[in-house]
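Here's the structure, in structure tokens; my notes come after.
Missing here is one protein chain; the remaining ones are kept as they sit in the complex.
Read from first to last, the chains carry the letters A, B and C; within each, the first residue is number 1.
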Amino acid sequence: MASKTRIAQIGFGYWGPNILRAISSHGDVEIVAVSDKDKQQLAQAGRAFPTAALLDGIDELIARPDVEALIVALPAGLHFDVTKKALEAGMHCFVEKPLALTTADCATLVELAAKKQRVLMVGHTFEYHGAVRKIKTLIDAGEIGQIYSIIAQRMNLGRIRQDVDAMWNLAPHDISIALYWLDNAMPVSIRAQGFSHLPRPKPLADLTYLTMEFASGAVAHVISSWLSPEKIRKVMLVGSKKMVTYDDVNVETMVQIHDKGVDLNAMPTPDYGEYQTLVRSGDLIIPALRLTEPLRVEMHHFVDCIRHGKAPVSDGESGLRVTRILEAASESMARKGVPIELK
Amino acid sequence: MASKTRIAQIGFGYWGPNILRAISSHGDVEIVAVSDKDKQQLAQAGRAFPTAALLDGIDELIARPDVEALIVALPAGLHFDVTKKALEAGMHCFVEKPLALTTADCATLVELAAKKQRVLMVGHTFEYHGAVRKIKTLIDAGEIGQIYSIIAQRMNLGRIRQDVDAMWNLAPHDISIALYWLDNAMPVSIRAQGFSHLPRPKPLADLTYLTMEFASGAVAHVISSWLSPEKIRKVMLVGSKKMVTYDDVNVETMVQIHDKGVDLNAMPTPDYGEYQTLVRSGDLIIPALRLTEPLRVEMHHFVDCIRHGKAPVSDGESGLRVTRILEAASESMARKGVPIELK
Amino acid sequence: MASKTRIAQIGFGYWGPNILRAISSHGDVEIVAVSDKDKQQLAQAGRAFPTAALLDGIDELIARPDVEALIVALPAGLHFDVTKKALEAGMHCFVEKPLALTTADCATLVELAAKKQRVLMVGHTFEYHGAVRKIKTLIDAGEIGQIYSIIAQRMNLGRIRQDVDAMWNLAPHDISIALYWLDNAMPVSIRAQGFSHLPRPKPLADLTYLTMEFASGAVAHVISSWLSPEKIRKVMLVGSKKMVTYDDVNVETMVQIHDKGVDLNAMPTPDYGEYQTLVRSGDLIIPALRLTEPLRVEMHHFVDCIRHGKAPVSDGESGLRVTRILEAASESMARKGVPIELK
Partner (left out) sequence: MASKTRIAQIGFGYWGPNILRAISSHGDVEIVAVSDKDKQQLAQAGRAFPTAALLDGIDELIARPDVEALIVALPAGLHFDVTKKALEAGMHCFVEKPLALTTADCATLVELAAKKQRVLMVGHTFEYHGAVRKIKTLIDAGEIGQIYSIIAQRMNLGRIRQDVDAMWNLAPHDISIALYWLDNAMPVSIRAQGFSHLPRPKPLADLTYLTMEFASGAVAHVISSWLSPEKIRKVMLVGSKKMVTYDDVNVETMVQIHDKGVDLNAMPTPDYGEYQTLVRSGDLIIPALRLTEPLRVEMHHFVDCIRHGKAPVSDGESGLRVTRILEAASESMARKGVPIELK
């Protein structure tokens, strides 16, 4: 494929400019159009991409024959309609997470993309993060052993959303990390709790807890919050052989590999019931990482999948898995934490 | 009361020596007896307290007329029987947490202590911790505003217990801290989850999550783990006015008072559903603390309550509250997280 | 002044693109020319500033009548010649630190700028840093008391320079911070030591220590290194009333105000010669900072000084002071640390 891939983007709000900047650094793309209902945002896009057409709606964009691939960076509630139209018009689609708000909608998009033979990719950026990938190589090499638990915390003060709750806003990142590490296994049971503290007209949970149980015995717990004194983006991974922490906030010591574990001994102390456990605590290794910007890796991957006919790492199926989990979690949350079994 | 208070202790294992050392630093006590079934432990006690009688069982201890107050530092399963006998024998009792394994047993002990007019105190050490108390004064002064949430993490590698799970072992500390801050309010709803990963003959949860909902809207989430790469002892408190972190591992910056919050504005942005929220992020204050050893403050408090006829801060009722919560949590855990309403 | 200020830059290497990006964000400037001997760098400049003329030498640049102000971002050894020519041609000049390599050259530039009534500004970026300025307001408000000492560390692995040693490369930042805090007082005595460990054909000190004594009794010690395991950019300020740390690497806790000090008591303990000192250790305050990019503040200040006829905070005199100190320090270093008195 000699010519450049012609890209358009719909939505140029909070995160949109970053996506377009990231994809435009790929040598083989041309930004042909940007659409946004906000005039100011559109003007900003015009300054950054002087040759792009500036549009204010979806229909005009879909009608353009020069757009090969569309980036959907709209609020989650609009993902399905816009992506469906774009796929039907024969465009490849990159959709910000979550892919859509229901499992059924995600399935429709996945089927449509297959039928139309178009790339459908969802913005699970962390699957392209050097730290997350480094840990995946450790898991695949057997260094971690059996995965016991994952505890993910994504907490900050703000940005308070009005369209989705903190779980739908923040947890997709951690769910996609967990599934990526667990070879895309789906959990067998989901529990979630959500609490809304801010006195808003339409309350949405600002603090949520999600638990995923896997058939392997692994358990992942995800804490999401918009009301935290500290900015925390941390995942702890406990395996039978080693334990790993990934702290996205501390660049210098982002991944820490702890040579720690518990060796069990069959002979308990008779009277006091204390297990004779041998706690092993060895060296801590902080590997050097090649930290290319994940968003850039992700967007270049989208272009390369289009140009070389490859399936993305975070494909439509991946987006469907995350939405199915969120859907079950919302049901559990509505029923105060009752476990929802996934078939 | 001119003469010294005569103290005995039953159980001189892992934590026992610290308790006895702490209480013996009070000027008005005399250590008259120590009991332990382990000969080596007993010999160690003898070296540290040469004038104390060394015994190997409870009955001999109960029979001694010279013991005014008994410290019960046994495995949790033995607390009830021993404490009951001691109270019946007219001894004041200090019992390590949890007070007993059932609400009914706790209630029996509380009633017995009242009837016998003896001090019954439970070892909720953190209620005597300078950091926890400093935060309580902030709450009482109205500086935190309405309490939205408490997130407590108590995680480490080991010590693996065989008699109780990680929740019964570790969460009493965090439950007692939460109740202390919330003026001894009881939660209205309890949810808990527990997971056992270590391949043991008799599995006990090594990772647990506990959620307490209070009538005020406050929510406390407690994570307890024996299988963590890092030693974490941290409590985050989010209020409507300010937010506080208490990190027991970092002595220099243990309490951090964040002048942070969210001010809501009624006018949402029309199209994109983003709330116009004003995030307020001001100075961070790390108050100087007077960090007297909490165990010492606690044990001296026990002596002073005996000598001056006062009710302890962590009295039998306090122990009963914590056990009632743990009991409900265990029921929720057994039923995979179903909420248990407390009446 | 209605029209835009027409800016050119000579040198578009390591740091040059950042400077030009920073100044171009000012609404009232126009980038008219960029000069660099490296074709690749020049091409990069062309992509970023499509309307700028691309030149490869100084003479062509100086000859252009459309350039009102020149940014000199060349190696330090070229600063003097280029800046002199530009001032003579009537251009305002912004010069990266150090202004020039000798006190005499700096004085020539200062005089020339005065004679030509042109703005001469030197790139002491940290004088425009929110943290440095916050501390200056504390000093001016009397909160720090008498300044006892400043200890500055600027250490990293690389970038190894071949034209100047680590002191001339790194210490200008810390010298300018110290002078800024001390109201542009000049030290009365300078000592310096330098050590070259890398086996290079032309050795230059990769580790240097500089001490400046001021008439007020204040002492500043500056450590500069290219061979450090950790990236350290930290300044400690000790005053008679309070102590402050400024840690540029830790964004969340960048400025820390310690309410600490020593209160002396005239009565020493008779026998053992220990002073009865009362160490005061109060709250730690971490103020919220408005951290606008310092380079942007600096470059906009340059534009504003040109447009409104103001003298820059880091003017030619400021550059002269820093070079005079470095010159004396180099003399001390060559004589193995002998103090050099400044008149």
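Just so it is clear, contacts are C-beta pairs under 8 Å (C-beta built on N, C-alpha and C of every residue); 3 or more make two chains touch, one makes a residue touch a chain.
Please read these numbers as outputs of a predicted model, since none were measured by experiment.
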Of C:Ser35, C:Thr83, C:Ser176 or C:Thr245, the residue that touches the missing chain is C:Thr245
Where chain C meets the left-out chain, the residues are 13-14, 37-38, 75, 77, 148-149, 151, 157-163, 189, 191, 193, 195, 197-201, 207, 209, 211, 213, 217, 219, 221, 223, 226-230, 236, 238, 240, 243-245, 256, 258, 260-262, 264, 266, 268, 271-275, 277, 279, 281, 336-339
Contact footprint on chain A, counting only the chain that is left out | 253, 259, 281-288
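In this text, only the chains that are shown with their structure count from here on.
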Going by CA means, which chain is nearest the middle of everything shown?
-> A
Per the C-alpha means, the centres of chain A and chain B lie apart by a whole-Å value of 38
Approximate Å spacing (C-alpha centroids) for the pair chain B, chain C | 53
Separation of chain A from chain C, taking each centre as the mean of its C-alpha atoms, in whole Å | 42
Chain B residues touching 2+ other chains are 281
